[in-house]
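Before we start, here is the structure in question, set down as structure tokens.
Here the complex is missing a single protein chain, while all its other protein chains stay put.
Let's turn to chain A:
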Amino acid sequence: MRTITRLLVVAAMLSAFVAPAAWGAGGDVGEPAIVYSVGGKFDGSFNESAFAGVTRFKEETGSGVREFEIARDAQSLQALRSFAGHAYAPVVAIGFNQAGAVEQAAAEFPDARFAIVDMVVDAPNVASYVFKEQEGAYIAGVLAAMATKSGTIGFVGGMDIPIIRRFLCGYRQGAASVSGDVKVIANMAGDTPAAFVDPARGAELARSQIDSGADVIIQAAGGTGIGVLQAASDAGILGIGTDSNQNGLHPGRVLTSIRKRVDNAVYDSFMAVREGRFEPGIRVLGLADGGMDWVLDDNNADLVTPHMKAAADAAVAAISQGQIKVHDVVADGPCPLE
């Protein structure tokens, strides 16, 4: 019995490997295809947002969409090749970890059209969608600085990489725009990808910040951030979610969520090919283009006062119109507010 179970498990694992290669050429040529990142389309975060874009496209156009969820990065190239080889268009890859695979597949299939979300791949047949995380973080900083009673707010990042630093810098800048006296405590969970999957560590970091007086803490740490929001909720203070709408995780304990609109990027890339206006190159989506936004719903309606909402809306407008320039650590160098 145990042998049979084990065989079944092995078979299931193998099928995940060979599935894209096994699909015949029967698919409708010209339909879009998407390769989700590790975590899968129901991860409650990044990939799920991409899936929302797929769903919207399907509903509006009635077209089919080929989907594939990778279990590890190594599967990405195989899936992309298979889709490109069967003339799906565009072939969209989600997540920075697929950049290498997209680059290689784009070189192997020069006639295919690719898109990648959250990373730049410089190739003549790839459209790259990236986000101005710092702009969303600025809004979070404004709201946190207005919500704090202790005058201390916290930031828990995942792996210590430039895009997380960029988020932190925007957050600091937003807080400083409200009051120069607000203190920001920042912690990074680690230096390896494991820093994005360790909720126990996230909770511990949040607790240490709470001990130091923080009463609003933002997480930019993926799975680690789930622990941050949990610790904030347990301690009766406020958390701020990121990537997708996390207000509902702890109703009344999540001040807002800073969303990265991966769904809009995916939808746009699909529509571009469908309408024959696909163009390679880089698209940078910020507050102005609906690439980032902050969420106000039933779960946090009581936390955001009209005064705070007005300030956040004003900041969104000012950034969109270019009156406020949010510092970008990746492009403009180290954060001026350390």
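We adopt the following convention: a contact is a pair of C-beta atoms (placed from the backbone, for glycine too) under 8 Å apart; a residue touches a chain by one contact, two chains touch by 3 or more; residues count from 1.
Note that contacts and distances are computed from a predicted model.
The listed options are "Cytochrome c oxidase cbb3-type subunit 1", "Putative NBD/HSP70 family sugar kinase", "Arsenosugar biosynthesis radical SAM protein ArsS" or "Nucleoside ABC transporter membrane protein", and the UniProt record of the chain not shown names that protein "Nucleoside ABC transporter membrane protein".
Across the entire complex, the residue among A:I226, A:A272 or A:C335 in touch with the chain not shown is A:I226. Among the residues A:A33, A:A137, A:A186 or A:L255, only A:A186 touches the chain that is left out of the figure.
Summary of contacts with the chain left out: across A:A87, A:I161 or A:A194, the touching residue is A:A194. Counting over the whole complex, chain A has residues 9, 12-13, 39-40, 42-45, 47-48, 71, 186-188, 190-191, 194, 197-201, 203-205, 207-208, 211, 223, 226-227, 230, 249 touching the chain that is not drawn.
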